[in-house]
Structures are given as structure tokens and as C-alpha cells.
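Have a look at this one before I ask anything.
Heads up, one of the protein chains got dropped from this complex, but the rest are sitting where they should.
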Amino acid sequence: MNAVAIPGRLSRRQIAWRAARDFPRGACVNLGIGIPTLAADYITPDQDIVLHSENGILGLGPAPAPEAADPNLINATKQPITLIPGGCFFDSALSFAMIRGGHIDVALLGALEVAETGDLANWRTNDDRYAPGVGGAMDLAVGARHIRVAMEHVTRDGRPRLRRRCSYPLTAPGVVARIYTDLAVIEVDERGFVAREIISGLGLDDLVRLSDAPIIPADDCRVLEVPALSG
Amino acid sequence: MNAVAIPGRLSRRQIAWRAARDFPRGACVNLGIGIPTLAADYITPDQDIVLHSENGILGLGPAPAPEAADPNLINATKQPITLIPGGCFFDSALSFAMIRGGHIDVALLGALEVAETGDLANWRTNDDRYAPGVGGAMDLAVGARHIRVAMEHVTRDGRPRLRRRCSYPLTAPGVVARIYTDLAVIEVDERGFVAREIISGLGLDDLVRLSDAPIIPADDCRVLEVPALSG
Amino acid sequence: MPDKRVASYDEALAGLDDGMTVMIGGFGDAGVPFGLVEAVLDTAAHDLTLVCNNAGTGERGIAALLKAGRVRRIVCSYPRSSGSHVFDALYKAGRIELELVPQGTLVERIRCAGAGLGGFYSPVGAGTDLAAGKEVRDIDGRAHVLERPLGADFALIAAARADTWGNLVYARAARNFGPVMATAARVVVAEVREIVAPGTLDPECVVTPGIFVDRVVMAEARS
Partner (left out) sequence: MPDKRVASYDEALAGLDDGMTVMIGGFGDAGVPFGLVEAVLDTAAHDLTLVCNNAGTGERGIAALLKAGRVRRIVCSYPRSSGSHVFDALYKAGRIELELVPQGTLVERIRCAGAGLGGFYSPVGAGTDLAAGKEVRDIDGRAHVLERPLGADFALIAAARADTWGNLVYARAARNFGPVMATAARVVVAEVREIVAPGTLDPECVVTPGIFVDRVVMAEARS
């Protein structure tokens, strides 16, 4: 079953939208590179979220008009951003003290793989031709209070990203609590993967076939519904 | 020989004056409680000294007029001070990073005893009736680049403060490099105590009698001369 | 970010309970949140452990808590000062436990807790009585003491100004322990002289980002 062929699978923006819905009111959130960064666009004002960027910013606002971009005001993905009123700047030591010290409520991260034990692999593959880069991935994975992952359910060539064990080097063992994919919302607890929401038209057995680990349904497992989104 | 009876012994202010003469040009200096604090009054503008206080100040200036005192602007002795232009404030973590990290050039400290090995005892006696207090003494003794001591040569009841071994609990082992007393300026090196300057009229043998350790004269040992000082 | 303002000391100290550890900012009197500290007397909390640089002077602030018998243990660097007679008497009578910590080690242990680290090696205290019972390790030819993180249930700090998000700036040398304690307690309460709207404080000059602060209360004269 080729992932691309699955009818009704979510776009990257829809995954981000769904993840953003779950940010707790008033939370401080760090968004990783990739799909997570897109979630910034779907936070609503009533959620009262403040965004943290590990390069020393609290209170990230939307991207500026291109002509207003300040090269000294970028997010962790190195894209120009703005600062909201009440935001502030600090050095990298304090920024990572925030992260490791449990002051970030939610880190929404991209991933290559997640294991049913909550192990996260998101910093390198096994291809040694390319230099690895880790950035703040390990710090976030270990330090933020709740670790959530937003990623596509399988790779472009159909390889499952949800696994019994990660095949790639770990970022941190046993840290992922929830996963948002283009097919489902999945909790990770002592039972392993637990499907809470699955897209319409896809059965649990289909989901399991697209994974490399068992997935059990939550008692109240329901349909994963997202609006149409442009961009 | 009673210390009080020694003719020509220096006043506390004269000890402080002599210590201030040796601050290297451009140095950052921390002054401990007691005689060291008095040294602030004898630094000359051409010395280009900046004073550090462990409660988070660089650039201490002279005491303000009583009516201008700000309870939020005090030195480590908790006396009101002023801030010179170019001075700044920071938190205690950064202040002690400065101290331990070797960024303070000279700490001039008070002492109860100094041993010929450079051991410093300045935080408590052996009297257990009173609660001990250590403050920043150990941090300064271990962290500043040059540790100098300003103290009276013997206690009020004539007990020598320069000793083979300290009888009081140590602040830090092997750290003191120079001692300013009311009788002499003494270096501490691998030979032990080396007298560099002795007040007029006092012989090396007198100095040794007032100490609990050998003292050898420096090749160029000379007379310790200070001006008359009021206050 | 939620609005952190609370209307009273009562609300500011909600949840403070017996046996808790409470950090109190300040060096001497500078930076002590006197109103908050004395409001602890209006709670029922006993058997407290205080973490603070000094043990109070006169009958105010920390000394008032000690005098009222609310404190079982104090972790500090310099308990005795001129005027610390309340502490002195309790100590002599064996009615208070003291953990004495070098000042730099005290603030670094607090930072260590706030920064999510498990401990650090410091040369300070090696070869002295204050290293008793601690692991000592030779690092690059120099003795180092293993120091452990020091966190708390509450941190009570004083700042000059806050915005409603809890961003803080301090007044001169009253800054001292405040910014570090703000990182290391479950509930961080700041007593301030002024509260402004978000965006009023210069984002380059905020010392304590609001993320560290849970409650902001206006300082008031104690009746």
C-alpha cells in the first residue's frame, strides 16, 4: 500500500493544524523544523500560546513582509520572524536552561522514526557520507515537559516511521507522548501505540499495515477531522 | 611583646593604603569585609581600577551622602555605595562566574590566620556557640587570580596570625600570595613567608617573634613606609 | 502567555504548605520581598526550609518568620550579620538547622536545578569542612567537589517592574538571587512596585522572561 495513494491523507499543513489544536491554553511551545514550524500559523489567539525559539527568543510572531525582515530576528529554522509585544531576547545558555529545566510545556518535533517505547530518532540516518547535525533536538527531546511529534506516517518510499525499535540512532529514549501523522493521532503509553483518531476511510488494520509495530485503538477512537487548508 | 605596644605599627587605614598601592594598573579588584574595604579610599584615578562586589556590581564608586543612599545599592559589606559611569549590574550567578572563572584579578581579603603554605582561614573560629557564616569567602579565595590578605599581624591578645598551620578551619588551602599587616608586607611562596617590607624600627627577629612560623627576608627587603592618614 | 497578576498576598501564596522549601531573594535587605515574606505569617505553613543568602536582621522579613517558629531549616551562605539576633538565638538554642553553603555554590546549585542539570563539580570548598561528606574528584590536577541541584516549592522574589506576563526587571543590586531563583521553583512569585502592559518593557532589557514567573503581586504596606 503506497502512502501517496491513500485517499484522504492529511497535507503537511493539516497535520500541523491538528497538532496546534492540542496545545494547552497558556502553554509555552517550541516548534521544531519541518511540519512543526507550520503549526505556528494555526494557533488561535484564545489559546494564549507563547512560542519559544532556542536561539534566544520568547514570543515569536508571524513572518514579516519580506522588506521588513531583520537578519537578526530569525527562528530556529533561520527564517525571518517578528516579536510580539511582551516577547523578549536572551542568550543561548538561558534558552537551553529553559528547555532542560522543564520550562517549555510542549515541544512539537519532527521525526524520522518513533518507537512504541517512545524512543525518538530525528537527528541522523545511518548514511555516514553526510555529516550529522543535532542542533537543539536532544535538548528539547529530554527537557520539554511534553514531547509530541508531527511527521508523515511513512517515508516517501513507503517505509513505516512508527516502529517496534528505531533503526536510526536515537535522539532520546522513551520521550514521545503523542504523534500526529497524515493518517492518525497516536498516543504512546505503557501499552505502546494507541490510536486516538484515524482519518475517515482508513481502518485500524490499514494503519497497522503501514506501521512496524502493533497499534491498539483507544476506547474512544474516532475520526481524524481537519478543515481544508491552503498553502 | 604586646602588639599594641609596637611603636610605628600601621593603622588599619595605613594597611589598606599600602595594599591599594600594589593593585596592578587596570585590574578588577574585589575587596573583602574589614580592612580591605578601606582600600577603596586609596585607589588613585591613574590606577584605572574597577571594583567588583559579589552581590552583582562592577564599578563601585565612593559612599554617597547619607541622604542620597539607595538601599538597593550596597556593597558586599552592606554599606551604601555609588556606581561609577561604565559600571553595571548583574545577577549572583554571573557575579560568581566572574569570581570562580578567574575574571577577578585581585581579591584583597581579611583573615584570621594565614599559613606558610598559603592556606587561608577567614570564615570561622573553633567556637561552636556561634553559627558560622561563609558568604563569598571560599569562592573568592579559590577563584580570583591573586589572593592577598590585609590583617593585623597578631590578634588583640597577641596571638600570631601568621602560622605554620592554621588552627582555624580553612577557607581554602594554598591560595594566599601576599599579606599586608600593620608590621610588614610579606610574600608567600614555595619558601614560605618572605618579608619584603618591615616597619622602621622593627627587626626581622622581632617580626619572627610575633609570628608562629619562620620568616625569611627578601634580598631587597626594605622599610615599609606609609603616609599619615586620618580616619 | 496568561496574565500572571494576583490581587493579594493571599492568592500569591496559595498552595504554600507545611514542610515546603521556600527560596527568598535578596542580599542583605536589597531584593528581599518583605511584603510577601511577612505574608507567610498569615498562612498556616510550618516546618519550612528556607533557601536564602542571609537569615534576616531585626524583626522583619526572614527574621519575622524565624521568630514565629515557622522555619525548621535554613540553607544559606551568611546567616550572621549585625542585627541577626533572632537567628542567633535560635541557633544557640539548637532550634534551627543550618546548611551552610558558599555563596557562589548556593546560587550555582539553584541555577543547576533551574537549568535541569544533575550536578556540577566546583573547586570551591575543596579541602575545607564544607566539603565534608561530599564526593571530591581530581579534575585536571585540581580537587573539585560534586555539588547537587537545589530547587524549591516556592520562590519569593522582589523586582522593580513586571508586565502582566511576568517579564521582570530589577532595581540595581537588588537583582542578586532573584533571576536565578525564578528558574528553580515550582511556583515563582514576584513582588513588584509597578505592573505594565506587555510590550512596555524593552525586550532587550528583560532580565527574567515571564515564562519563569507564575504570579505577580503588587508590593503593599503591611497593616
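When the chains are written out, they are named A, B and C in that same order, and each has its own residue count from 1.
One rule holds in what follows: a residue touches a chain if its C-beta (ideal position, glycine included) is under 8 Å from a C-beta of that chain, and two chains touch if they have at least 3 such contacts.
These figures come from a predicted structure and were not determined experimentally.
Asks: Which displayed chains make contact with the chain that has been left out?
Replies: Listed by label, the shown chains it touches are A, B, C.
Asks: Pick from A:Gly8, A:Pro64 or A:Gly135: which residue touches the chain that isn't shown?
Replies: A:Gly135
Asks: Out of B:Gly87, B:Gly110 or B:Pro169, which is the one that touches the chain we can't see?
Replies: Within the whole complex, the residue contacting the unshown chain is B:Gly87.
Asks: In terms of residues, what is the contact footprint of the unshown chain on chain C?
Replies: Counting over the whole complex, chain C touches the hidden chain at residues 108, 112, 115-123, 137, 139-140, 142, 144, 169-170, 172, 202-205, 207.
Asks: Applying the definition given at the start, please give the residues of chain B touching the unseen chain.
Replies: Those residues of chain B that touch the unshown chain are 25-26, 28, 48, 50, 52, 58-59, 83-90, 94, 96-103, 143.
Asks: What does the interface between chain A and the hidden chain look like in terms of residue numbers?
Replies: Counting over the whole complex, chain A touches the hidden chain at residues 53-57, 70-74, 78, 83, 89-93, 95-96, 99-100, 129-139, 142-143, 169-173.
The rule we apply is simple: only the chains that are shown with their structure count from here on.
Asks: Out of curiosity, which chains are bumping into both chain A and chain C?
Replies: Common contact partners of chain A and chain C, which must touch each of the two, are absent.
Asks: Taking each chain's centre as the mean of its C-alpha atoms, give the chain farthest from chain B.
Replies: It is A.
Asks: Any idea how many Å lie between the Cα centroids of chain B and chain C?
Replies: Here the centre of chain C sits 30 Å away from the centre of chain B.
Asks: Could you state the distance in Å from the CA-based centre of chain A to that of chain B?
Replies: Each chain's C-alpha centroid was found; their separation is 57 Å.
Asks: Can you list every residue of chain A that touches 2 or more other chains, as numbers and ranges?
Replies: Residues of chain A never touch two or more of the other chains.
Asks: Using the touch rule from the top of the page, what residues of chain C touch 2 or more other chains?
Replies: 111
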